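I am attaching a structure below and will ask some questions about it afterwards.
For this depiction, one protein chain was excluded, whereas all remaining protein chains were kept in their positions.
Should a chain be cited, it is by its letter among A, B and C, assigned in written order, with residues numbered from 1 in that chain.
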Amino acid sequence: MPEAIELLHAEVLDHHEVAPDHWVITLDAPEIAAGARPGQFVMVRGIQGTDPLLPRALSIYHADVEGGCIELLYRVVGPGTTRLQEHEPGRRVAVWGPLGSQFRLPEGDRVVLVGGGVGVPPLVFWAERLAALSVPMEVIALIGAQSESSLVGIDRLRRARANVRIATDDGSQGRKGYVTDLLPQAVQSARATIYACGPTPMLKAVARLGKTLETPTELALEAPMACGVGACLGCTVPRREGGFARVCTEGPVFDRDSIDWETL
Amino acid sequence: MPEAIELLHAEVLDHHEVAPDHWVITLDAPEIAAGARPGQFVMVRGIQGTDPLLPRALSIYHADVEGGCIELLYRVVGPGTTRLQEHEPGRRVAVWGPLGSQFRLPEGDRVVLVGGGVGVPPLVFWAERLAALSVPMEVIALIGAQSESSLVGIDRLRRARANVRIATDDGSQGRKGYVTDLLPQAVQSARATIYACGPTPMLKAVARLGKTLETPTELALEAPMACGVGACLGCTVPRREGGFARVCTEGPVFDRDSIDWETL
Amino acid sequence: MELKQSARPNLSVTVAGMELKNPVMPASGCFGWGEEYARFFDLTDMGALVGKAVTPRPRPGNAGVRIVETPSGMLNAIGLQNPGPEAFLRDVLPRVRELGIPVWVNVSANALQEYVDLCGLLSSQPGVSAIELNLSCPNVGRGHAEFCVTPEAVMDTVSACRPVCRTHLIPKLSPNTTDITALARAAEAAGADALSMINTFVGMVIDIDKRRPVLGNRTGGMSGPAVRPIAVRMVYEVAGAVSIPIIGIGGISTWRDALEFLMAGATAVQVGTASFFNPRAIPEVIQGLETWMVDHGVANIREVIGAARVPTGG
Partner (left out) sequence: MELKQSARPNLSVTVAGMELKNPVMPASGCFGWGEEYARFFDLTDMGALVGKAVTPRPRPGNAGVRIVETPSGMLNAIGLQNPGPEAFLRDVLPRVRELGIPVWVNVSANALQEYVDLCGLLSSQPGVSAIELNLSCPNVGRGHAEFCVTPEAVMDTVSACRPVCRTHLIPKLSPNTTDITALARAAEAAGADALSMINTFVGMVIDIDKRRPVLGNRTGGMSGPAVRPIAVRMVYEVAGAVSIPIIGIGGISTWRDALEFLMAGATAVQVGTASFFNPRAIPEVIQGLETWMVDHGVANIREVIGAARVPTGG
């Protein structure tokens, strides 16, 4: 018997804006909270209507096992997220998960998180879980955003004792430029492991740098999804060994070497 | 130049349940409020998404000219009204109107309103406007519902000095049976005018009785609508003189004799 | 994204020699003859006015339920209600001519000779800029057969109308067909000046309580956003198969949708069902296209026509 996935009509417990167009929604979902691992995601959908039709994938930003709830952090970009944003506390959304692969424990004692845009949520969850481990670990979080106003999750990273370094496209906070510019120095002279999540061009750059720096690298990918559970074969990315892998099932977290970055 | 119709993205000022599944929504719509006449309706639609696609027709329940707002009273029956109900105060809905024909002033001094189900709202608006006239008028309101719990607008009718008589299908309030059973007695021995709004079978019965009683009768009809403004020709009802009339434009208020009740 | 210049972009297009100030017009049967929508916006802002179908004789339309909503769409079985050609010429044409924008008359019939006669009559009237030949009407009886879903029937009808048509002749194609490019090529070969595409899909909704089809006519024509991807695909295919201009139709409700059709190869577009759920859909599409052009430094809308077409084999 494969592991069961919870499908809930979960009550929205809280829903608030954390930055312009960036919202955190808290769902009453004890079973999902209990099973959630960093890097994993859920599929979320309004219950009424058929437009938007498909559920949307959102990473687990925080899982409160005792409180029985999960938090998702998302940016309103199109119809699916607009519809989600309309759900005020007290309403219900359909949600299923936890889904997909998780970040694996680092081998060395330094962890470098690289997050761009709304790629930050799973890294925050990871930083929190790493901080809760008994093994001491140095966590450096390199966070990129278009500008200061779209930086999210920074406080939580700091609370998880991560050393946060920021890059913004417009230089409004931190270094002006790409977050990947900060990577070589962060990895330098340590047995580091890189964990990255963000837009595909950023991930490609991280994968390339990870290879150059000979550093173990895990990347959480995105792809358009219909089902989120492995059935539709819609979310595939090319594998280095040929054929395709499903982002929702074999991923979203992939090892650097398993993906054919050139074709992607 | 034909008269302009206002198309607004109106803010929801208030939205509350007045009976199980029956809601009153208040919209900030000064131009519509100013022009609204009893019997008229508006088309309402959520702004996001294409399912449900079409706007829904709702009668004007109250127009506060000074306050610049209109009230609509509706029952949640399907996707359109379910979607509307989701709009909490502060959100906006697309709304256009006022649309369609209005009740005409009565000739005699007695007015008999006959309302069934969610046919009550336009009659409440009419009772209020009649009460505000300088001419004294006896207003009898015959209100039918499935049961006590789905009676709406009664307080407002009483406040507008209407003499309210009730019939419910299950006898939980007022007389057990059809509202039309109350009609002959209400019309008796007076120069009465009948105004009716409700389900089509009820309207057919009222039209028949109005004819028998030789009483002027105006009926507000319903029909499935796409545009609400006369363009789609989707909302037609058969005319006695042949051909079809548009409920949204020639109606919703029709004179008893203009409709071919047999074919309808 | 640098703005090239802040000059007003040029939205004008030419359809078969006809200059339109912008590529946006209403779809037949979805806009009356404009009178209702004149209460929402200035009709002269449109590229052209396309009215509801005129048939050889007045038609009262269908009895029973005429419309039903579907997921992101609707079915209609109006049955071509219209007052006939005499009333059209007397009451409607004189008024709409005054608008000063091109007026297209949609012509529907049940038989070849009727098409020819009506086309001859209406096309010679001053003020009629084009005849849109409705070769598809699933809602007027004869079971589920449609008039022109085969290339042969399209060829016959357009060929017969061409000599009598004194103005632009624009067949409007049915999507209820195996190969829309074959219909398009037939129309082009028969002398069409442009193609309107597409008309509605035949559909049915069943009332499970009454255990019968909702519509009085049983079936109806499906339109609205739901059909858009099929319409875009058909325009894309036909743009590769003919060289006459295409007017793209099917589910257009925003400027984004209109751009999809233009990029697929349409020279102009029609907005149908969207006017029902947003009476200002047409002016919003026009305004949205203009804003997009300014934002993207597109000086002339003609630059985007066919822009998404990939060479075959690619």
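The definition used in the following text is that a contact is a pair of C-beta atoms (placed from the backbone, for glycine too) under 8 Å apart; a residue touches a chain by one contact, two chains touch by 3 or more.
These numbers were taken from a predicted model, which means no experiment stands behind them.
Visitor: The chain left out touches which of the shown chains?
Guide: Per the contact definition above, the missing chain touches A, B, C.
Visitor: Given the contact definition stated above, which residue among C:Gly34, C:Gly203 or C:Pro245 touches the chain not shown here?
Guide: Counting the whole complex, the residue in contact with the absent chain is C:Gly203.
Visitor: Taking the entire complex into account, which one of A:Asp51, A:Glu148, A:Asp181 or A:Asp255 touches the absent chain?
Guide: In the full complex, the listed residue that touches the missing chain is A:Asp51.
Visitor: In the complete complex, the non-displayed chain touches which residues of chain C?
Guide: Answer for chain C: residues 70-73, 75, 143-144, 149-150, 176-179, 201-208, 211-213, 218-219, 222, 224-230, 232-233, 236-237, 251, 256, 259-260, 263-264, 304, 307-308, 310, 312 touch the chain left out.
Visitor: Mind pulling the chain B residues that touch the left-out chain?
Guide: Touch set of chain B with respect to the missing chain: 50-51.
Visitor: Please output the residues of chain A touching the missing chain, sorted low to high.
Guide: On the chain A side, contact with the omitted chain comes from 1-5, 7, 45, 50-55, 94, 96, 224-227, 229-236, 238, 242-244, 249, 263.
Methods note: only the chains that are shown with their structure count from here on.
Visitor: Using mean CA coordinates as chain centres, what's the gap between chain A and chain B in Å?
Guide: So the centroids are 52 Å from each other.
Visitor: Residues touching two or more other chains, restricted to chain B: which are they?
Guide: Within chain B, the residues that touch at least two other chains are 50-52.
Visitor: Quick check on chain C: which residues sit in contact with 2+ other chains?
Guide: As it turns out, chain C has residues touching two or more other chains at 71-72, 225.
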